[in-house]
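Written below as structure tokens is the structure these notes are about.
Of the protein chains in this complex, one is absent; all others appear in place.
For chain A:
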Amino acid sequence: MAKVAVAAAQGKKALSLLLGKCVPCVKQNASKIRVQHFKLDTNLNMYYRENSFFYAHDPQALCKPGDTVLIRELPSKVTRLITHEILEIVYPLGDVTDPVTGKKVVVGKYRDDIKAEDKLFGRTESAFDYDKAPPRGSQEDKRDFSHRETYTKYHEDPNDPQPYAV
């Protein structure tokens, strides 16, 4: 702690790591990360959840909305808003891995078990196959519009299709 205090006194800032969740964002080359923390309400002596948002530099679009990511503070700001960078995607959304066995999980079952169960009943051709499935993002902007925040349609304009309007 002493080192941190000395560094702070010298005006140096420790590069911090934060764990957050990626949220929909319209900014290019950046991802918006929501970091949750608890704040003590001294009046009620209870902790309340608070959100803080960070913009992380992400030119390759590594993380997608919903992913849990680790971000690191940059030594210098890229822009006025972009202060962090993406370090690692810890938990991708909708692709859960069991930490003990390392197998893929869907809700309460292993994917392998689901497949084995289907085989016992007689697997049909219509069943979903993980091996043939493309990575996340195949339906983005076609049928899946969940990567952006939606809004109530407020204007009628034939030149403006407004795909994210509800």
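We adopt the following convention: contacts are C-beta pairs under 8 Å (C-beta built on N, C-alpha and C of every residue); 3 or more make two chains touch, one makes a residue touch a chain; residues count from 1.
We adopt the following convention: contacts and distances are computed from a predicted model.
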Absent chain [UniProt protein name; select from "Signal transduction histidine kinase", "Small ribosomal subunit protein uS15m", "ER membrane protein complex subunit 1" or "Pyruvate dehydrogenase E1 component subunit beta"]: "Small ribosomal subunit protein uS15m"
Contacting the left-out chain in the complete assembly, out of A:Leu17, A:Ala61, A:Leu81 or A:Val106: A:Val106
Of A:Asp41, A:Glu88 or A:Asp118, the residue in touch with the unshown chain: A:Asp118
Where the missing chain touches chain A, by residue: 66, 92-96, 106-107, 114, 118, 121-124, 126-128, 130, 133-136, 138-139, 143-146, 149-157, 164, 166
